[in-house]
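Structure first, commentary second.
Here the complex is missing a single protein chain, while all its other protein chains stay put.
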Amino acid sequence: MIVNENCTIVSQKEIAGNIHELILRGELSTEMQEPGQFVHVKVADGHDPLLRRPISIANINHEKKEFTLIYRLEGRGTTLLSTKKEYETVDILGPLGHGFPIEETNPGETALLVGGGIGVPPLYELSQQLVARGVKVIHILGFQTKEVVFYEEKFMELGETFVTTVDGTYGIKGFVTDVMKDLSFDTIYSCGPKAMLKALETNYAADKKVYLSLEERMGCGIGACFACVCHTADDPTGFSYKKVCTDGPVFKAGEVVL
Amino acid sequence: MIVNENCTIVSQKEIAGNIHELILRGELSTEMQEPGQFVHVKVADGHDPLLRRPISIANINHEKKEFTLIYRLEGRGTTLLSTKKEYETVDILGPLGHGFPIEETNPGETALLVGGGIGVPPLYELSQQLVARGVKVIHILGFQTKEVVFYEEKFMELGETFVTTVDGTYGIKGFVTDVMKDLSFDTIYSCGPKAMLKALETNYAADKKVYLSLEERMGCGIGACFACVCHTADDPTGFSYKKVCTDGPVFKAGEVVL
Amino acid sequence: MSRLEIDLPGLHLKNPVMPASGCFGFGREFGNLYNLSDLGAIMIKATTVEPRFGNPTPRVAETSAGMLNAIGLQNPGLEKVLNEELPWLAQYDVPIIANVAGSTEEDYVEVAKRISTAPNVHALELNISCPNVKTGGIAFGTIPEVAKSLTKKVKEVSEVPVYVKLSPNVTNIVEMAKAVEDGGADGLTMINTLLGMRLDLKSGNTILANKTGGLSGPAIKPVAIRMIYEVSQQVSIPIIGMGGIERAEDVIEFFYAGASAVAVGTANFVDPFACPKIIKDLPEILEQLGFDHISECTGRSWK
Partner (left out) sequence: MSRLEIDLPGLHLKNPVMPASGCFGFGREFGNLYNLSDLGAIMIKATTVEPRFGNPTPRVAETSAGMLNAIGLQNPGLEKVLNEELPWLAQYDVPIIANVAGSTEEDYVEVAKRISTAPNVHALELNISCPNVKTGGIAFGTIPEVAKSLTKKVKEVSEVPVYVKLSPNVTNIVEMAKAVEDGGADGLTMINTLLGMRLDLKSGNTILANKTGGLSGPAIKPVAIRMIYEVSQQVSIPIIGMGGIERAEDVIEFFYAGASAVAVGTANFVDPFACPKIIKDLPEILEQLGFDHISECTGRSWK
């Protein structure tokens, strides 16, 4: 169920260059199940800014009724959000959308989790749920540069973890796709820049089950405004469509036109 | 000189029903001289609300570089301002306008200070400056009801003080003008609702020097937009005008059309 | 009778608050959040004869106190709306106002004729003001003669009263309003969005793939109030007002300007519970302001 709640800030800190980790407490955490779902955040009361901001759920702690958002300071919305402090509240609508299907990887199989930049956060909750299911996980986390790398150790605790940076200042120099060639796995789950998702689809969708989390500018976040639609792959110029906010943000590669 | 500065909140508290006292520290306090001047307050960064809010200077503490604003929660602007806490800053433009001429009362003479509701605050700085000059002050402070009475003791420390409430729940029941009949004084300084100012002008301007502080909706607060003009009394339908923000807010009774 | 009950041509409303067309889909998403029978009415998304995918994405962009949209009238087409969406909505005790769009007069007439026969469609809203489609749409909304003729044709075939939705992107809104009144409109809905644009600092391109989009939200409220104020004094048909409504206080302001009911658009995205909250708050505000019934507020600014 979708709930609207003022959640309390448990902690907020900068964990990498301009990347903030925000832990919130709220009853709506009890509704969060699928990894890869997102929440819609009203960063300030009133009209500035007016619209909510979609942010993925990076971690769910049902015991403490807490959940984690990890976001990059992009524009006014995320910058304002970053100024909020412990004990203040944040207006959250969620959980929204459909996440990654963990049931598509069987216990004992290997899942490859490929994250690019600010697409990394939802993979953390996903990885935990896969591990809990008995799935072996391998992570490839791609960043621009050393300064913006985050959560490497946390992912390492869950499984093998490769970090790449575009400029080679940390980990392996290059793109996530460069690392993949030498690995064996059964499924791919990915979130990140569209170019990365397209490369995964082109190279792997034929043989593997590949699940991709998309981004699109949103109005409502709940399926009512038709802002976030994409064409389905079987009818790429026709009338059939999927909504990123409710049918996604996670789609099977080949389901929609990237 | 008019300065724009982010002033630091020294303290903020509710001193009567929906009436807040806000003490700010800033270099621009060194520019504050005349009692009855005001500052223009940007209560929040960004566009909500967009315009500044004019608030009178209620007290100046040159030693500590502090000044006091006393304001009533009216709409969005003042309500937002009231949520700001110690150590936060407030964007202040000021000091603005021309205040009460203390030199119009000679040492040894008696000044009557008549305040109505949220017109009371600037009289506090005025009273202190008059007393420092050796002027005897009498205060008549009119409020709607007991709940919103403030600063009575502070005024009592400076001179005789009458408090009236419209509903009689505190002090003398009635209007400030009812009290005035029995008092003798040389000058009147007043700030409050237009009806009160008009009554003072009608009844006393012929015999006494009467100074009135006006309110008008403002754009710029510095004399550039022509939002706050009023007709001069000698040309009530013509082209001559005064600007409340720069020529006022204090005018001699009979100078402008109320 | 409740403080909020209102009768308008074709519409008996429990309260004068309804979601605006295009901001509520066909109700399914909000149906998961609250009981749609609590609403005064529902203005469903624009329906065209054929299904439409609409414009490429990005389709929305934020602006100061507003947003731009260029959805482009995406909808599943008349058949599906008649066979799936309206029957689904029939489970609720709420009148439907069907937003009718098209590229030609014939399109409008066909949609109007058929959709007006649906049992829960109690009125039509002729969308002659959509800024986001290249043909039709806005042309019908900016030339009085064209608007009048279209209204007439639709009136001839419609089984239910016809409201015409006016575009604010005109020099003379009163002239447009009078033209559609002459054409036989039973009511007006106003305003649709203002035509706007945003550019991306880095690329220099428009943020919306469609380049221009319709500006909605609190930013446009003063324009809406002004237009309703002007029009309501010059026509004798009722107005359903919209443009930036978020709170019960805004509803009163629209009534004062001359509206007889209101629609809430963009606010549904900011707070999906906006409509029921407004409906809940209205009686108390009316009480405070001393009104026995909300209809007393209509036109108070000029009466």
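Order of writing sets the labels: A, B and C. Residues in every chain begin at 1.
Definition applied: a residue touches a chain if its C-beta (ideal position, glycine included) is under 8 Å from a C-beta of that chain, and two chains touch if they have at least 3 such contacts.
Remember, predicted model here, so these are calculated numbers, not experimental data.
Enquirer: Looking at the whole complex, which visible chains does the left-out chain touch?
Expert: Its contacts among the visible chains are A, B, C.
Enquirer: So which of C:Asn83, C:Asn205 or C:Gln234 would be touching the chain we can't see?
Expert: C:Asn205
Enquirer: I'm checking contacts with the chain that's been left out. Which of C:Cys130, C:Ala147, C:Ala257 or C:Ile294 qualifies?
Expert: Considering the complete complex, C:Ala257 is the one touching the chain left out.
Enquirer: Just the residue numbers, please: which parts of chain A touch the chain that's not shown?
Expert: On the side of chain A, residues 47-48 touch the unshown chain.
Enquirer: Residues on chain C that touch the omitted chain in the whole complex?
Expert: Contacting residues on chain C, toward the hidden partner: 63-66, 68, 142, 169-172, 194-199, 201-202, 204-206, 211-212, 215, 217-223, 225-226, 229, 244, 249, 252-253, 256-257, 289, 297, 300-301.
Enquirer: Residues on chain B that touch the omitted chain in the whole complex?
Expert: Considering the whole complex, chain B reaches the absent chain at 1-2, 4, 42, 47-52, 93, 216-231, 238-239, 241, 246.
The rule is short, and it goes like this: only the chains that are shown with their structure count from here on.
Enquirer: What pattern do the touching chains form: line, ring, star, complete or other?
Expert: complete
Enquirer: Comparing centres built from CA atoms, which chain ends up most distant from chain A?
Expert: B
Enquirer: Per the centroid of Cα atoms for each chain, what is the distance between chain A and chain C, given in Å?
Expert: Roughly 36 Å, centre to centre.
Enquirer: Taking each chain's centre as the mean of its CA atoms, how far is chain A from chain B in angstrom?
Expert: 55
Enquirer: Which chain A residues touch at least two other chains?
Expert: Within chain A, residues 47-48 contact more than one other chain.
Enquirer: For chain C, jot down the residues that touch at least 2 other chains.
Expert: 64-65
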